[in-house]
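See structure below.
Note that one protein chain of the assembly has been removed; the remaining protein chains are unaltered in position.
Chain IDs A, B and C follow the sequence of writing; residue 1 opens each chain.
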Amino acid sequence: MDFNDTPEEALFRNKAAQWLADNQLTDADTQGLSRLQIAKLWQKRKYDAGWACIGWDRAFGGRGASAIERVIWGQEEDRYNVPSRFFVIGQGMIGPTIMAWSTPELCERFLPTLASGEEVWCQLFSEPAGGSDLAALRTKAEPDGEDWILNGQKVWTSGAHYADFGLIVTRTDTRVPKHRGLTVFMVDMHAPGVDIKPIKQLNGDSDFNEVYFNDVRVPDSFRLGDVGQGWQVSLTTLMNERLAIGGGGGGADVTLALDIASTVDIDGRPAIEDSAVRAKIANYHVLEAGLKYNGYRALSALSRGELPGPENSIGKLVGAPKLQSIASFCMDLLEEHGPLWDDEQPLFNGVAQGSYMGAPGLRIAGGTDEIMTNIIAERVLELPQDPRADKGMPFSDIPTG
Amino acid sequence: MDFNDTPEEALFRNKAAQWLADNQLTDADTQGLSRLQIAKLWQKRKYDAGWACIGWDRAFGGRGASAIERVIWGQEEDRYNVPSRFFVIGQGMIGPTIMAWSTPELCERFLPTLASGEEVWCQLFSEPAGGSDLAALRTKAEPDGEDWILNGQKVWTSGAHYADFGLIVTRTDTRVPKHRGLTVFMVDMHAPGVDIKPIKQLNGDSDFNEVYFNDVRVPDSFRLGDVGQGWQVSLTTLMNERLAIGGGGGGADVTLALDIASTVDIDGRPAIEDSAVRAKIANYHVLEAGLKYNGYRALSALSRGELPGPENSIGKLVGAPKLQSIASFCMDLLEEHGPLWDDEQPLFNGVAQGSYMGAPGLRIAGGTDEIMTNIIAERVLELPQDPRADKGMPFSDIPTG
Amino acid sequence: MNFEFSEEQLMLREQARGFLQQHCPPATTRAVLDGEQTYDDTLWQRVADMGWMATTIPEQYGGLGLSHYELAIIAEELGRAVAPLPFSSSVYLATEAIILYGTEDQKARWLPSLATGDTIATFALAERPGQTSESSIQTRYREGTLHGQKQPVADGQIAQLVITVAKSIDDEVQLCACELHQDTVSQQPLRTLDFSRGHSAIDFTGAQAERLSGTAVTWASVERLLDRAAVLTAWEQLGLAEVALEQACDYAKQRYAFGRPIGSFQAIKHKLAGMYVKNTLARSNAYFGVWALASDSEQLPLAAATARVAAIQASLTASQENIQTHGGVGFTWEYDCQFYYRRAKLLSLNLGSERHWQNRLVAHLQHQTSAA
Partner (left out) sequence: MNFEFSEEQLMLREQARGFLQQHCPPATTRAVLDGEQTYDDTLWQRVADMGWMATTIPEQYGGLGLSHYELAIIAEELGRAVAPLPFSSSVYLATEAIILYGTEDQKARWLPSLATGDTIATFALAERPGQTSESSIQTRYREGTLHGQKQPVADGQIAQLVITVAKSIDDEVQLCACELHQDTVSQQPLRTLDFSRGHSAIDFTGAQAERLSGTAVTWASVERLLDRAAVLTAWEQLGLAEVALEQACDYAKQRYAFGRPIGSFQAIKHKLAGMYVKNTLARSNAYFGVWALASDSEQLPLAAATARVAAIQASLTASQENIQTHGGVGFTWEYDCQFYYRRAKLLSLNLGSERHWQNRLVAHLQHQTSAA
């Protein structure tokens, strides 16, 4: 066990740090560009130098780096303020799915442009009728010659409004139990019949969309896996989602809480000297440090060749409620000033307030706290499943309220 | 709304207080007697003066008092150190069941001796195979002429070793769904074939027993309700249990926590000045005060003629985990001295330690935390039941692992 | 002993609930959230016509002379409706301050128009981030004028009058009444996470003001005022918590997943039962709180702190877990869950945080214990 770099790792870290220092984006580079354009510019620069998707095979634009090297790269890149969220879904989740389920030709067609950031992807899984119950989805795909015709509605689709392609799960058979009638396709988001409507969230942002499909035509060659094999294909994506989402992700944290508690007073003394404040900060640190070292341990497992397992659900399960709680706590430290959330008058930059308003979404998107807990109970602790009212039932017969 | 006595109530309180002052047990009275003997002596003294089971009809030995008067009496009696737990089950739960389901003759036979403490009762419901799933019980009752023959085993029976009679739920039909094949009897605990074995708990006490029935004969006249109506009869007992158990019941509480925190130091200052300590004590007070006023509100509802409903489950649901938590907290205040639990060297009389060791039982006996939560969810909030694997299934076909 | 509201009081509740269902449906709150206004002035007029601002104002000043039981009932209903109104500022704080500490003249001058709602008043306490205490107050009252900055002040921009906590030159605490429409008063709007209630920073640069001086004012007077407002706010928080629980239960009964209502899953049903438990404890503590308030009991400080802490805990939990129960739709702008989430956090910090009131609670427990 060693929490420090080996000599080889230190060498790699140096090399990465050097490249980053030499190639970081300048103000001149980004002048007048949107966040997305900046992200694409940076991604392309990395790609051209062999620093994009470094864990991927060189054939697909990567550099065949190890899991530890990926982490080192991530740590070094994090020192710079570079936008990355636009590619998380495509590179973190969909790329591996394409590799696992597609033909060499399609890999060559799609993976390099995914790695270079030239094409952005989104994931079209959730539907109004199927949130936690993902497999209850209803979007239909019907064969039509060499093509398929898609009709239906997806929801909670991040980045649909700037995505070029989407990975979509559809229902191709309603007469079999729900997990068995699904099929996955790659769909061109610019195709006729694709209609995208942003969803405004309670925090005022619009990170998600509704996506409507009206007679959208997809060639059969864009199918991933066999017809009816969509559930297994989706699981590849979801398994990688656990790694991609993780526990971190900015927002209110122990550092912010310490900062605020060192600034404001309680009874004429800095709040950080208050024992109740200290106890809470200590508990949050236990969660943050635990998740951090947990991530390191998962990485060691990956390095030994193990697959990312359901135990990785813990990152989001702990991280999202922690974000909500610590954000609330930071506001409490500010007392009556806590609710102030004004960009014009920044008080610790509104991070606590923004986190408090964003956290409810994090506790739901990508699997609710309850679903994550169930995954741990059933797939890690191997406790028996809930009785399944719809088990073995043809999809068309399942009660929907 | 008034948290003070009305003039009539004040009069009643005076009368009660006066009688208690005049008639309290003296050291001479109790010299050489066991706790049970003292309890019986006191109960008989109250009975003879019309102060036993004061809510019951005069015909059964009570005084027809109102719900509020019962509380006032309880408050006044609580000022004296009188043993009462021996009669809680009989008077609080079984008496009302007999009144509801029995003949006038049997009421006259059993209720006065129950009120006077001359006969003690126990409740024979739980079985090894049916804990939370009470209706899964297996003790058989088979007809034999005018009698029934009982065979089986009960468990977690409080006071079986000093009880004269017991209220027992038996299975009289295994071919119907589990709730429909039950029948309730009153059984003589001194009858041949009744065998009682104490259960040693983790705290070293033996409050409960296993009770074995081997061909125990019970006359049909001792049946309560019809054959097959045992579930409904049991519900009367359980409904009254919620009121009888309540949330209080001594042990570690905010008063103890305040006492310890005012005695021990943290960093050279009394622990009570520590903000983390204060926050915890405040939270416990919110629970204790909430339960107390909740009890008062339930009482007002009773006074208006409402029946004790499932919302009364909250007392035990909150009270038992609170006891465990505050006991643990009190030990924490004592730091390394916390685990000391020695009668020879009393440190706050070992109340915290005793409570910590007793609380696990309270969280389980009389309905686990989980069962209580389910009752609130299904019967107060009217949320749908869990899917019942055994619903409508003949008892004999239900999986038992 | 009787631990329930009277028949008349329960009728008032029913009436208030019906009124607000009609005149303050979710669309009303949403309109303020979406629009430029920081309150609904039509609703304010309607509520004034109902006489709610007049509830506890004595009859000789144009009030109804009712008790705090009635006011608590109204508070609960306003909480249920997440009403976009300056009610708490004007009624629980400013009006109460004048009734408690004003001179005969001051009462006669301000209470009648507060009773009709023609005057909106507010209360200015906090200055800088962190806990407000006697020593943190920097605003000065000298020779009839106010100097300093107060923020955040709820409803400052729609109020005509503000009761301000200040200190005299010799550091004595003062409650000063100050008309807001003066050149020596300037305001900056402040955005909060609940913009269905307006807030601002108020600068007093020598504004004309007068002391509430019907009775000697000290920091203890301010705390007494806050204790009283805390009870009424607890009822508002409780109303909010209960409606959040009701919404969550309704949704859990009707939304299906895996072929059955999500409310049949213990993960959801036990979450909802937990919310019920917190709400119930908060309600019972609020009962004791309002009794202590209405009967001017010595137990008010402890009762208020207990009601406040319980209400904060219940309302934050209920508003968070209502969203969680709704899943994806719960955190959309389109659904109403957000109203409770915003308002619950705002109310949990108006008047001071959970930690602050936990601390006060224990102080009064200690006081009670040492007195016994």
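Criterion: contacts are C-beta pairs under 8 Å (C-beta built on N, C-alpha and C of every residue); 3 or more make two chains touch, one makes a residue touch a chain.
What you are looking at is a predicted structure, and each value in this text was computed from that prediction instead of being measured.
Peer 1: Which candidate, A:Ser300, A:Asn349 or A:Ser396, sits in contact with the chain we can't see?
Peer 2: Of the candidates A:Ser300, A:Asn349 or A:Ser396, A:Ser300 is in touch with the missing chain.
Peer 1: Among A:Met1, A:Ala28 or A:Leu307, exactly one should touch the missing chain; which is it?
Peer 2: Checking each option in A:Met1, A:Ala28 or A:Leu307, the one touching the absent chain turns out to be A:Met1.
Peer 1: Write down which of A:Leu25, A:Val176, A:Ile196 or A:Ile376 is the residue touching the left-out chain.
Peer 2: A:Ile376
Peer 1: Among A:Leu202, A:Leu317 or A:Ala352, exactly one should touch the missing chain; which is it?
Peer 2: Answer from the full complex: A:Leu317 touches the omitted chain.
Peer 1: Tell me, which residues in chain C touch the chain that this view leaves out?
Peer 2: 265-267, 270
Peer 1: Quickly run down the residues of chain B that touch the omitted chain.
Peer 2: Considering the whole complex, chain B reaches the absent chain at 126, 130-133, 136, 155-156, 199-204, 260, 263-268, 271, 274, 276-277, 324, 328, 331-345, 347, 353, 356-357, 360-361, 363-365, 368-370, 373-374, 386, 388-390, 393, 398-401.
Peer 1: Tell me which stretches of chain A touch the chain missing from the display.
Peer 2: Answer for chain A: residues 1-6, 9, 68, 71-72, 254-255, 258, 262, 272, 275, 278-279, 281-283, 285-287, 289-294, 296-297, 299-301, 303-304, 311, 314, 317-318, 370, 373-374, 376-378, 380-387 touch the chain left out.
One rule holds in what follows: only the chains that are shown with their structure count from here on.
Peer 1: So the centre of each chain is just the mean of its C-alpha atoms; given that, what is the distance between chain B and chain C in Å?
Peer 2: From the centre of chain B to the centre of chain C is 41 Å.
Peer 1: Rounded to the nearest whole Å, what is the centre-to-centre distance of chain A and chain B, using the mean of the C-alpha atoms as each centre?
Peer 2: The computed centroid separation for chain A versus chain B comes out at 52 Å.
Peer 1: Touching two or more other chains, which residues of chain A qualify?
Peer 2: In chain A, residues 266, 274, 276-277, 389 touch at least two other chains, as defined above.
Peer 1: What residues in chain C touch two or more of the other chains?
Peer 2: Residue numbers touching two or more other chains: 260-261, 268, 355, 358.
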